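Here the structure comes first, spelled out in structure tokens, and everything after it is commentary.
Heads up, one of the protein chains got dropped from this complex, but the rest are sitting where they should.
Then we have chain A:
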Amino acid sequence: MRHAMATKVETAESVREYLAGQEQKSLLRFLTCGSVDDGKSTLIGRLLSDTKQIFEDQLAALERDSRKHGTTGEDVDFALLVDGLEAEREQGITIDVAYRFFATPKRKFIVADTPGHEQYTRNMATGASTADLAIVLVDARQGVLRQTRRHSIIASLLGIRNIVVAINKIDLVGFDEGVFERITAEYAAFAESLGFKSIVPIPMSARFGDNVTRRSDKMGWYSGPTLIEHLETVVVEEEAVERPFRFPVQYVNRPNLDFRGFAGTIASGSISQGDEIVVAKSGKPSTVKRIVAHGGDLRTAVAGQAVTLVLDDEVEISRGNILVAPNARPHVADQFAANVVWFDEAALLPGRSYILRTETDQASATVTELQYRVNVNDFAREAAKALEMNEVGVCNISTQSPVAFDNFADNRTTGAFILIDRITNATVGAGMILNPLRRAGNIHWQSLDVTRKARAEHKNQRPSVLWFTGLSGSGKSTVANLLEKKLHAAGRHTYVLDGDNVRHGLNRDLGFTDEDRVENIRRVAEVAKLMADAGLIVIVSFISPFRAERRMARELMGQGEFVEVFVDTPFEECARRDTKGLYARALAGAIKNFTGVDSPYETPENPEIHLQTLGKTPEEMVETVEHWLNERDIAEHQNDDGGGI
């Protein structure tokens, strides 16, 4: 890198020597975080500049930009080096994390400059998730702020153990030792319970470079390291290789019948040819026959390497499983407790179904219980019904199929997951597993001799869940009732689950908030599933306003079993009919959370059956449904796989 200008390398030999030296340097990944305007980007600009990472053309561009957007008067505004987006330079804020690279003679660094605004917490978490150390900036004039605390908590949850408290803008308080001591004590008291291994406070002025790479001559009272001295020497243990072997299977490489390799990155431990392993989910043992790499097989591979393993025998393994050390196995469970950081504007709702992804596995997941939310100011555990954007809480999570994992404290790779919204595909949350929950472990599936297929055949019908969704008063119950009468008369075995009726019994404890609506649908979907399992044709007549829950219900049922019927009556028409007098009261504000009034109805995007009710009689609509069912059954008989009745 540029500091090497002094040691001008000329011959091929010396270049190779120089590069070999570069390779031996260790890498430190860190982030800068803290509140808005505490000087994070300025600090990185200062580091890059003082370690000679800025080229002449970049410096020229920086001087141009400083005149246009700068906030530092005549001086170069270093923040503009890292605030790379137009919107950031115009607004003078950091929106997203920037990654920068620099090196000193002792170490290489990747630094993530993360935003301070609360609304961009997700981008701070992104930068923190791959860092080993966090520099928490504190404005000497302001002291520890809410965002200082929030970022420290997130850094701690994400497993960062080394903290630098950069007490910045010390020049603006006259290089006062008292201010430094006060903030140091304040931070130490606050961070006591966060489990950091080291907290190093450093007084500095990023703008003028005091104690960044150059020891300040204005703070004789400070005898600690400069920032760069500390970053160059801080020990960040690389213990992954010492931990039990974990190999999440990422990709099954099978170019031909003679080769079947399991590709992935070793999460922890090491593996050698001939080592015994166990397949985490099935418990099946095997032995490593080859460690395949381009350029020749390896004898041994360690944590961090991306390799392809060939096993001795043909065990069943697919993506998402983990190959592990036989004597130290991970948990395999479908319920666990986890710390969750929430990123999305739509709050986390217990009962709602999300997609959970670990490094290589994926499963449908619901939060069965929100244990508590953490107040970022005082760590108080607060009861909450939902987790709002940027909040942190502890949840119990249930997955539809078992997942192999470690506790995050034991393994940062196999103990982490993200949550994805089913509709928008947005990454809505990140989780760190605390421990498995044993309830599922003690309740095994009882296998029954009479199967669902046998029960269905006995009734000579194809079990189905006909899911009627639509606004209150759209005509769902009328059509459902008539449909059941006709199916019943034709000798079918049916049952109608009606929203109002179920709320008198099973769901009498639920109200109409978003959280309760989600739970309402979850319960009725489970009941419908049991009834379909028993062989019935189930007609569900529920407003079911949210797409996510209708999708959850769909995925709960067998392939092709779920039929979404959209009873489509315009809001104005429902309000006009107002058969139960509810619209009048809701519009007058007497009923809260009424669908279509002050609670949303999410229209089905792709229903199997779309009933536009205006101008049609209930009989005509029932015919439409019957016609659809007949067509389906005929189609299935034509390409009969034996399962359709």
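Here, a contact is a pair of C-beta atoms (placed from the backbone, for glycine too) under 8 Å apart; a residue touches a chain by one contact, two chains touch by 3 or more; residues count from 1.
What we mean here is this: contacts and distances are computed from a predicted model.
K.L.:
When you check the chain that is not on display against UniProt, which of "Sulfate adenylyltransferase subunit 2", "TonB-dependent receptor", "PPM-type phosphatase domain-containing protein" or "Insulinase family protein" does it turn out to be?
P.N.:
Hidden chain, UniProt protein name: "Sulfate adenylyltransferase subunit 2".
K.L.:
Looking beyond the chains shown, say which of A:Q250, A:Q371 or A:T478 touches the absent one.
P.N.:
For the chain that is not drawn, the touching residue is A:Q250.
K.L.:
Of the residues A:I95, A:V332, A:A347 or A:A534, I need the one that contacts the missing chain.
P.N.:
Spelled out, the listed residue whose C-beta touches the missing chain is A:I95.
K.L.:
Just one of A:C33, A:L47, A:V76 or A:A125 touches the chain that is missing; which is it?
P.N.:
A:A125
K.L.:
So which bits of chain A touch the chain we can't see?
P.N.:
1-2, 4-5, 8-12, 15-16, 18-19, 22-25, 27, 55-58, 64-65, 68, 81-87, 89, 95-101, 108, 110, 122-123, 125-126, 129-130, 238, 241, 250-251, 253-255, 259, 261, 263-265, 270, 292-294, 300, 302, 304-306, 308, 319, 343, 355, 357-360, 412-413, 416-418, 420, 425-427, 430
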